[in-house]
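Here the complex is missing a single protein chain, while all its other protein chains stay put.
Then we have subunit A:
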Amino acid sequence: MAREFQRGHKARISDLTAGTDLYVGVQIASPGLTFDISCFGLDADERLSDDRYFVFFNQPKSPEESLQLLGAQAGDTESFRVTLDRLPAHVHRLSFTAAIDGAGQMSQIGPGYIRIVAGGEEVARYPFTGSEFTTERAVMLGDFYLKDVWRFAAIGQGFDGGLEALLKNFGGEVAEEQQAAQQPMGAAPAFAPPAQAAVPPAFGVPPQASQTPQIPHAPQPAPSFGTPAASPPAPPQTPPSAYPPPQRNPQIHTAHTIAAPVFPPGGAVPPPPPGDGLPPQPPQFGQAPGQTMPLAPPAPFGAQPSAPYGQPQGVPAAGAGLQAALQPYRETPTGQRWTPQNQQLMRVELGIGGSAVLARQGSMVMYQGRVDFSHKSAGYVGRKLGDATGQEMQLMRCSGRGQVFLAEDAAQLHPIELQGDGICVSAENVLAFDETLQYEIRRIEGHGIPGGALFTIQLTGTGTVVVKTRGTPVVLPVTPTTFADANAVVAWSSASQVILSSQVRLRRNAYPGHSGETVNLQFRGAPGNFIVVQPYEV
């Protein structure tokens, strides 16, 4: 029986399972983000005294193989094998952490978990979601720790500064960047899950030479985080083929404003804040003088350090200054034609492909260079839609040479790259698309749809279409019973067939507060088709 943990819960491993050969799976995912999931083997002082017990993608196992990184399998983004009774005596705590590689925040992640599997059976699970976090870029998910016996604690403690801050928190050395830089870039192969990745999440009595799949990473000197560019990008997790891998911005690590570990390592008193006009830490209102942060077990909630307010203290606000504060929002490097700047802003590079871009009027927030904007004169789409629905769907044609930044109402943007296939997008949800795509209007008529009909744009060919959604969408496979609200559906693969389904209920008019959800779209199609639905009914 899996026991559900909540943040802060602790339990003895022996209460969960009799085994000591455990599988630890972590699932954490978010569209467009990649994660570095690692395990720190810490000593009694919670320091990473031995680098060899920092298990991550470049060091997939500890010397005596008591800690091993297994890669993605069985629904887990990353998995580990932990043999507790083979751990050396100086390892007192194993901390499982996840850090966002590149730009992003933990608040963007979807539901995830860390789970313990013993003997093929899940015995513990700590679920978490992005709503528990804010701007953190790394999070300590759960710990195994030795206190008389091995125990497990669900931590859920975030760190603003990413993996680097985590590593510093554990007293590791951040860099050897020179060594890493000498590593030829070509030596990092693309992430390819091992062929026999279907290792069951169970370990019986493991033979000495286990069938642990080795992940083909370039052997690199151990902790080399200064150069994230050398790490191979994981494949994008999202189904509709087209979120480009996130841009890696090596500077992003160096610049975050405040890295705030709640419990500074080793009790070392951090230097006072930099000279920003604040007097150096007088004991403030409501705060015991000489208060030191709790050192040992990181009581993650409930036991908040009792310094509700007062003088800024603790970690200095690193990287002061205008440039540093704005660094996380920097324009991402140029390269592709369509580059997401963040979840809500898209940059399109005109002049590379030569062809123009059609965008919704009013969606341009900024441009650089010599760009011509003209009314889409052959505005068949716009006119037809405008005529029929009374709702303006005006397109403009952007051509020339330069960069155009597109956004609308802070809606989330998703570039979908079509390679000969087709997609139908609800007309309100199209932000922009390449002019090379063929488009045609499809009209779904039906009783009960506001405006009398639902207009969709079918796009086919080769190029990119940018779809906007309010909130994080869900992508569903088309099954014999797939239904969607006509107001919430955003897009679907054009091979699937749309049927209007009305639900007639006997008690339909029986009560005044009737939900109104009587008209749905049903989708039919061969396996492999999908639909995209947003959490917002236009």
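Following the convention adopted for this analysis, a contact is a pair of C-beta atoms (placed from the backbone, for glycine too) under 8 Å apart; a residue touches a chain by one contact, two chains touch by 3 or more; residues count from 1.
Assume contacts and distances are computed from a predicted model.
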Task: Determine which name in "Putative tricarboxylic transport membrane protein", "AIM24 family protein", "(Fe-S)-binding protein" or "FtsX-like permease family protein" the UniProt entry assigns to the undisplayed chain of the complex.
output: "AIM24 family protein"
- request: Could you tell which one of A:Ala44, A:Val149 or A:Met366 touches the chain left off the display?
  value: A:Met366
- prompt: Considering the whole complex, which of A:Ala44, A:Val149, A:Leu326 or A:Ile499 touches the chain not shown?
  reply: A:Leu326
- request: May I ask which residue of A:Gln6, A:Gln438 or A:Ser501 touches the chain that does not appear here?
  value: A:Gln6
- line: Across the whole complex, the chain not displayed is touched by subunit A residues 6-8, 105, 107, 132, 134-135, 156, 257-258, 260, 262, 273, 276-278, 284-286, 293, 301-302, 304-305, 307-317, 320-322, 324-326, 329-331, 341-345, 361-362, 364-370, 372-375, 392, 394, 396, 402, 405, 407-410
